[in-house]
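This report concerns only the one structure given below.
Only one protein chain is missing from this complex, and each of the others stays in its spot.
Up next, chain A:
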Amino acid sequence: MTLIYAGLSLGAVYALVAVGYNIVFIASHSFNFAQAQLMMVGAFVAYLGYVTLKLPTVIVIIMAMTAVMLVAAFEERIAVRPVADHQTQLITTLGFGTVLTGLVQVIWGTQPLQVPFAGGDEVLTFLGGRMFPDELALVVFAVALVVAISAYTQRRLNGLALVAMSQDEEAATLRGVSVRKLTFAAFAVTGLLSGVMGVLIGPKTYAVATLGAALALKGFVALAIGGFGSMYGGLIGGFAVGLVEQHVARYFGSGFSNLSVFAILLLVLLIRPTGLFGRVQERTV
C-alpha cells in the first residue's frame, strides 16, 4: 500500500501539471510550456514565505497565488498575445519557461531547498500503508481541482464560453465572447492555481531549479495518456504515470522508471492515438 500511496501522490503532482496545461489548452488550443515552471516559481515563493520570512500558511498561499498569477499574466502579454499562431506559441512559452528557470537559479541558486508542509510531517497509517500528510493533501487537491474545473466548464456560462472558444473563436466572438479577455483570464487563473500547486508540491519535490523541466515532461506524458483537453484524462494519466514510475523503480530499479513511463505512453498512443479520454476531432464538409 505504501508504494501505491507514493505512486498516487507523485501522480498527483503530474496531474496538477496536466491540469495547468489543460486549462490553457481548452481556452486557446495552445500549450503553455511554461506551466511546470510556473509551479516551480510557486514552490520557491513558498520557501521564501515559510523559511526566509517565517510567515503563516494563509499568507504564504496568498503570496504564492498573487506572485505566480502576475508572472502568468505577464507571460500572456509578452509570449502569447503578440503571437498569432499556436505553433509559434509553443516556442515562446517554452522560452518563457527557460527564462523563469534561469531567474530562479540566479535568485535561489541550484541547490534543492526544503519547503515545509503546514500539516506537519507525522506519518499517517491508512489501510495498511504509510503516507505523509503532504502526500495526502496533494492527492485530495488534485482530485478536488479536477472535479471543480469540470463542473465549472459545464455549469457556468464563462466555462461554456471557454469550451466554445476552443472550438471556434470567431463563432464565439459572434456570441459576444471577448476572446482576448477570456484567454487572459485563463492564463491568470492558471497562474493563481499554479501558485497553490507550488505550495503543495514543494514539500514533496523540494524547490529546485530543475523541477520545471522534470515536471513539464511527465505532465505532458500524463496529458497525452489521458487525452488533450480532458480534465479527468489528465488526472488518470497523472496517477498512471506516478504509479508505474514507483512500481518499476521498486521492482526493476530506478534506472528503468523513466523508460517505463515512455513505454506506457507509446503503448497508449499505439492503441488510442487521442489518449484514453481524448475526443477525435471530426471534420465537417
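Just so it is clear, a contact is a pair of C-beta atoms (placed from the backbone, for glycine too) under 8 Å apart; a residue touches a chain by one contact, two chains touch by 3 or more; residues count from 1.
Note that contacts and distances are computed from a predicted model.
For the chain of the complex excluded from view, the name given in UniProt is "ABC transporter ATP-binding protein" [choices: "ABC transporter ATP-binding protein", "Phenylacetate-CoA oxygenase", "Cysteine desulfurase" or "Phosphoribosylformylglycinamidine synthase subunit PurQ"].
The missing chain, though absent from the display, is touched by one residue of A:Q105, A:T125, A:S178 or A:T210; that residue is A:S178. Interface note: of A:H86, A:R130 or A:R156, the residue touching the hidden chain in the full complex is A:R156. Not every partner is drawn; the one left out touches chain A at residues 155-157, 160-161, 163-164, 167-168, 170-179, 279, 282, 284.
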